[in-house]
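Apart from one protein chain that is not included, each protein chain of the complex appears where it belongs.
Going by the order they are written in, the chains are A, B and C; count residues from 1 in each one.
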Amino acid sequence: MAATPEPAARLQWLFGAVALPRGWRMGAGPIIAAAVLGLIVLAAIFAPLISPHDPMTMDALQRLKGPSDTYLLGTDAYGRDLYSRVVTGARVSLFIGIGAAFVSVLIGLMIGLVSGFFRLADAVIMRIMDSLMAIPSILLAIALVALNGPSIWSVIIAITIPEIPRVVRLVRSVVLSVREEPYVEAAIALGSSMPKILWQHLMPNTLAPLIVQATYICASAILTEAILSFLGAGVSTEIPTWGNIMAEGRIYFQLKPSLIFWPGLMLSLCILSINLLGDTARDLLDPRLKKREG
Amino acid sequence: MLRIRETLNQFRGHTRGAVTGIMAAALLAGTGMATQALAQEKTITAVMHSGLRVLDPIITTAHISRNHGYMIYDVLVAVDENFEPQPQMADWTISDDNLTYTFTLRDGLKFHDGEPVTAADAVASLQRWGKRDSGGQLIFDVTESLEATDDKTIVWTLKEPFPALLDTVGKQSALPPFIMPERVASGSADEAVTDYTGSGPFIFVEEEYQPGVSVTYRKNEDYVPREGAPSWMAGGKEVKVDTVRWVTMPDAQTAINALLSGEIDYIEQVQIDLLPLLEASEDVVVETRDDLGYQTIGRMNFKHPPFDNQKIRQAAQMALSQEDVLATLIGNPQYYKVCGAIFGCGTPLADETGSETLTSGGDIEGAKKLLEEAGYDNTPVVLMQPTDVVSLTAQPVVAAQALRQAGFNVDMQAMDWQTLVTRRASQAKPSEGGWNLFFTNWMVPEINSPLISPMLNGRGDDAWFGWPEDQKIEDLRAEFIKADTPEKQKEVASRIQAHNMENVLYIPLGQYIMPQARSTKLTGMIASPVPVFWNVDKVE
Amino acid sequence: MKFKNRTFDDAETVLDIRNLTVKLAGNETAEPVLDRVSLKIRAGETACLVGESGSGKSVTSLSVMGLLPKGSLVATGGTIDMDGKDLLTLSPQAMREMRARRISMIFQEPMTALNPVMRVGDQIEEVLDTHARLPGAEKRRRVLDIMDQVHLPEVERIYRSYPHQLSGGQRQRIMIAMALILEPKLLIADEPTTALDVTTQQQILSLIGELQEKHGTAVLFITHDMGVVAEIADTVHVMRLGRIVEQAPVETLLRHPQKDYTKKLLEAVPSLTPRPYQTGEERETVLRVSGLQKIYSTGTIFVRREPTRAATDVAFAVERGRTLGIVGESGSGKSTVARCIMRLIDPTAGEVRVAGKEIATLSRRELRPLRKHIQIVFQDPFRSLNPRWTIGRSLIEGPLNLGEDKRKSLARAAELLALVGLPEDAIGRYPHQFSGGQRQRVAIARAIAMEPDVLVADEAVSALDVSVQAQVLELLDSLQKKLGIAILFITHDLRVAAQICDEVVVMQHGRIVEHDTAWNVLSNPQHAYTRSLIEAAPGRFWDFANFRELRSA
Partner (left out) sequence: MLGYIIRRILAVIPVMVIVAVFVFLLLRLTPGDPAAIIAGDMATPAQLERIRTSLGLNDPLHVQFITWVGLLLQGELGTSLISNTPVTSMIGQRIWPTFNIAVLTIVLSVLIAVPMGVLAAWRHRTWADYAVMAFSVLGFSIPVFVIGYIFIQVFSLELRWLPVQGYKAPSEGLWAFLSRAILPCLTLATIYVALIARMTRASMLEVLGEDYIRTARAKGVAEQIVLFRHALRNAAVPIMTIIGTGFALLIGGVVVTESVFNIPGIGRLTVDAVLARDYPVIQAMILLTSALYVFINLVIDLSYTFFDPRIRY
């Protein structure tokens, strides 16, 4: 290409011309959210370095101890260091969140593009998607995890399957609305092939809403993992996740609330941040809301 | 604050009274039981350790179904707290050659439908039980005939003596021979019964039964208790309340809060860690129901490497420490006991031979050495960990850590209990859906004799999960059956103990007790491994 | 041409705006949106506020109503005087009481301006509920009365109707009824006819005039259409970039514009005089449509509905280097025809021959190589370019599809940009960096890049300001001369058609009612419908560009 677009223009490419309003001021909320999330991600990455103890090593003599110099936040029912577990838990929880978001967006995007553009496939695909939507996701997740064994991947798959129809619908609705746009019709008139139109004209339009959707999937996946753990269908307690730390600690809710409090706090902060960033992105990317806000 | 709370309590008391009034009125209108003074209706609400789902106590060994069995059924013979068989529904005589047992039903036995209990009912029930219970099978292996000679007399003739017959028929766990009407008991032993007519002290209220949630028992007004004080499952079962409701609470803390606030009367099992919540209350008593409690155990798969090698089994056993397991599982030393006896400490056959490493904190170094000698090739050990059963989550985790320290390559796989139960039945290779090691808990009365302990079966594929082929244990068991004096039995039992530790048929990991908690309003509850609701009164 | 020439020297001043300044909220340094606007309207007067988009016309009217969007625009200076009160300083409550009673407003889009989920009768009645306490029967009588006054048929039925059940003209009548029911002194009309067809526009304009006369209402009329100005204005205020550049009585302004901007604005208004038909050499026919038909069946297997005939028996031909205009009001089927020819939709029957090849029945795949012969320019310049693509990428999309070399195509794209009058560096920029007119030039360049035989311009200048419109029309004309392209020009605007077309086809209800040279159609219309279209064109006797009456008329 003759001219390389400047960075701002690259962003423009992703979000479309309507997306980035001029003179937009970022409130404090999203900045704090980004900072918190950044810290959590860093903690997750460097978990082995900042954990004073192995998060899986038990010490029967140190069960349910309060905070001390050795155990920053105390210990759990197996005498494992709570602080190290919460920090390490960030890894798995984030992995599940990001993994579920990534997989469902990827699969949903493919199916949605096809469905949005090919009438015949659409009828069949949407029936199947409607059916998947109709199955209550938490029950499906419990069933899938209980039946396949509670590994991280079965949790991710269990969360992903109910999310896919939502992504498909989103992508499809974008495709359906954009395919009537004059520039797409112009591309047809210019003799562009269907796959090319699909991928080059339509697909980029789905990215912005998909990013927003991905943040919600990520947040809800982390929450769902916690709920699955609570119901006894989560990841093995040997691998700490915020969900199963809480699930293990829940019977001590009154005696030793810190077992729920700290992972719960981290989880809520994390999801709060992701949701806030998602909301900010949505407010930025949604031209309808923008119109009103000038 | 305190004052406010008091006021609030009073307020609450008032409203609750009002609500009870409304409810009572509704009940009156609904059932037409206007004559009975409802203020005197005594109901015990009890939170049991698990939800009742299988109503046939013969088809399953689930403890909750057995407990249910003791509520609505009665047994011919029952073992008392001294492990002595005592007459319950029937008295007996034994012929001099020890081959013929004659049982005579006592008077006044009636099923809930009003029909008298006959010898034919008992025979059908015993026969169905014999198809399910392993001890029962052993007896029927040597049975010549079992007949009802008249309405009250049952004659059981053996081909060879079976000294433990009464102990087996009178055992408390896991499958006691409950007596059902013949029409019910003559059905298949593989299909659960659907007619819940018993002759026991309580009547099952079918309309109010919610599987897994709650079950209601009404007092059997026609039940005639045996003379004498109750002792375990023997003695007089006198019912002093009108209704007993068992409810399940999936959340342990909810149950405790409910007991503290007086919404329920009784919790069958309290997690030791939560005891501090109850200790502060003056309205609640925490106590142990019996001193035997549970034995927690590990079982290996003899069919697949590495545990098909006796030395490696020994190495694994050597690495484990009962203290570590119990401390993690239970925490409070008051409620657990390091015990190397496979038949359980506090039982007649208890013997701790060969359990030194287990009871003294494990010997990681020794295990390492043994492992090296055995030429362990780093085959992964697939260790199954149930995530949804509180009393089984700690053992695998502790064991995995110890085994790893000893040099094992441990692959701990988490699953829910159902998956574990399914998977342990699989004889496939561990890499193909099989397994190497799992843990479970037994009530001590379920394993306190070589006759009933499922782990001591050495018949290969016909043995319990793990499938050891061990002729020696089979010989020892045969010897035990023949032993006709307690001394002889004890002697054989100690050899069985030694052999078990040597061949590592299973690893006893110690004993623990689950205390119960009850409202101080409940009085007269007897000590027994099985929670019973006869003899209990509720005083307001 | 007769202009209104009443004097209002004695009339009472209804609204007096002085030095009104409006700024972006929270941005004191930016250019004001309105810069010291002063404006006086007297009883019975129609003041027209004209200007191109972004000139501040609507902001002025919203300031008067006190309806500036909260948090984004604020009035920072000046006064708006009415009834001796400064509207800018009134409390919200007091301002609410002024509305509908003293000042009312009607808006451009009658569809969106009416609440879609309320019956229109209730919406009118709500004005009475808000400002007057009347018994139910009296209320209803007054509502029906005003509905009668705006010449709505079957008032009882319409009273109970929802907006979507009415036509555009009826909806605008409802809006007018709502605005005038309390006989306010001032009516603000913000482009009230822009969204309407030309015949409906004429009716609405005369209705406003009629009611104004009856009630002596002052009208502040906002429009971009000089024709409308010539028809209805007493006084004209020309706005540009937030300032009033010229104010004068209508005739003075149209005959003797003082300011360059005003002149430019007037000169850009296309003349209704058609360009003379160039008879001449026989030319090759590049597009031939015959028997074209498009039927939409809306029924389902459960509900039988009458199918909609969007186009019936449409036939025409376009020769190389010529322009054929298709003229008609909304719903006449003109866009359907364009889209069928482009094969964006599939015609139900008929033939479309492009460059000698029949394309109406080809499959999409077979069609693709033939696409180069016929290209299209759409109405909305903001949506016809992919916002994520650089101009260059958009321009070479077609050539690349034809398998051309990328480097060569880019070089050619640069040439094309020069051809349509855009700077060369535009090639690496994005659509949002350009104005509407510039984008339309890019869209034209993109179509031209395929070197088509036929260019379909579907309302290609309708969304543009009049000055920009003139430039784009000029560009099309010059391209046609240079490249010999045939143009199929679809428009609702007779003035534009007169400017650019050699031949005109007039469509109504999906059928061609008249087909002749532009000259003949405009100067000697044969069909009644064509005549009504021409008669409805506002200011049709005035030659705006030359500040005088139309000679030929």
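What we mean here is this: a contact is a pair of C-beta atoms (placed from the backbone, for glycine too) under 8 Å apart; a residue touches a chain by one contact, two chains touch by 3 or more.
All of these numbers come straight from a predicted model, not from anything done at the bench.
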Which displayed chains the unshown chain touches | A, B, C
Contacting the left-out chain: of B:82, B:310, B:418 or B:523, that is B:418
For the full complex, which residue in A:137, A:192 or A:205 touches the chain that was left out?
-> A:137
Touching the left-out chain: which of A:70, A:177 or A:254?
-> A:254
For the full complex, which residue in A:56, A:217, A:239 or A:267 touches the chain that was left out?
-> A:267
Of B:107, B:227, B:282 or B:461, which sits in contact with the chain we cannot see?
-> B:461
Can you list where chain A touches the absent chain?
-> 127-128, 130-140, 142-144, 146-149, 219-220, 223-224, 226-227, 230-233, 243, 246, 250, 253-254, 260, 264, 267-269, 271-272, 275-276, 279, 288-289, 291-293
On chain C, residues whose C-beta touches the chain left out of the figure | 65, 67, 71, 92, 96-101, 104-105, 107, 109, 112-118, 126-127, 130-131, 162, 164, 175, 178, 300, 302-303
Hidden partner sits against chain B at residues 5, 8-9, 12, 15, 18-19, 22-23, 26, 51, 53-56, 59-62, 65, 132, 134, 174-175, 188, 190-192, 194, 209-214, 247, 249-251, 254-255, 257-258, 261, 263, 388, 416-419, 421-423, 425, 433, 440, 442, 446, 454, 461-462, 464
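The working rule: only the chains that are shown with their structure count from here on.
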Going by CA means, which chain is nearest the middle of everything shown?
-> A
If chain centres are mean C-alpha positions, then the most distant from chain C is chain B
Per the C-alpha centroid definition, the whole-Å distance linking chain B and chain C comes out as 86
Check each residue of chain C and list the ones that touch at least two other chains.
-> none
Listing for chain A: what residues touch at least two other chains?
-> none
Spell out the residues on chain A that touch chain C in their complex, using ranges where they run on.
-> 1-5, 9, 12-14, 16-18, 23, 181-183, 185-194, 196, 201, 204, 292-294
Per the touch rule above, chain C residues touching chain A in the complex are 27, 69, 71-73, 342, 344, 364, 368-369, 371-372, 374-376, 378-380, 383-388, 390, 392-394, 397-398, 401-402, 410, 414, 425, 427-432, 443, 446-447, 450
Note which residues of chain B are touching chain A in the complex, please.
-> 251-253, 271, 273-274, 276-277, 323-324, 327-328, 331, 385, 387-388, 390, 393-394, 397-398, 400-401, 412-416, 418-419
